[in-house]
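Let's turn to chain A:
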Amino acid sequence: MDFNPMMPIWLQVVTAIKHDLVCGIIQPGSKLPGGRDLAVKYSINPNTAARVYQELEKEGICETRRGLGTFATGDPDRIEGLRRTMARDAITGFLREMEQLGYSHAESLTLLTEEENAHAGK
Partner candidate 1 sequence: MKNLMKYEFRKTWGTKLIILGLTVFLEVVFLAALFLNKEDITGLSAMLLTLLAIFGIMFVGIQSVITLHRDMNTKQSYMLFMTPNSSYKILGSKMLENGLSLIAAGVFFYALGFLDIVLLLDRYGELDQLWKLFRQIMESFNAELELNARSIAIFLLSMVSSWFCTLSTAYFADIVSTALLNGKRMNGLMSFALFIVLSLVTGWIQRQIPGSVGVTNMLLIEAGISLILSIVMYYFSARLMERSLSV
Partner candidate 2 sequence: MLESKDLTKVFGNKTAVDHVNLKLDAGHIVALLGPNGSGKTTWMKMVTGLIKPSSGSMLFRGEPVGLESRKHIAYMSTEPYFYTWMTVRDVGRYYEDFFEDYSAQKYEALLRKMELDMQMKTKTLSSGMMAKLKIAVTLARNADVYMLDEPFNGIDLLARDEIRASIIEAAGPDKLLILSSHLVEEMETIADQAAFMHSGRLVEKRDLEEMRMTDGVSMTDRYRAIYGHVEG
């Protein structure tokens, strides 16, 4: 994974894991790699990896079961909530970018519909 070295690494890994969970790359309820394995997988510091799981656990995205390991949440509501949040973030980001380019929200919506039609037409 390519990191932006100017931003906290733990945050970027948290986002990546959330993304994988929502997209189904990580199956809900599945076992997540141990702290050290996570560190090796993403080539990050073990303390950073620990922080990642700490944050995810705080947000309820994963839970550590004594002696068994860390597991991704299987709660469909929680995952759906996460999906929504990430979608909203994507949309906000899109709109902000379009604003910078000089498009109003209404214009952005029109362009979006146009683009979608063009896609469907293919």
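Points worth noting:
We take it that a contact is a pair of C-beta atoms (placed from the backbone, for glycine too) under 8 Å apart; a residue touches a chain by one contact, two chains touch by 3 or more; residues count from 1.
Basis for inclusion: all candidates are chains of the complex that A comes from, given by their letters.
From a predicted model like this one, the values you see are computed outputs, not experimental measurements.
Checked against 1 or 2, the single candidate touching chain A in this complex is 2.
If you check the complex, the residues on chain A that touch candidate 2 are 3, 5-10, 36, 39-40, 42-48, 51.
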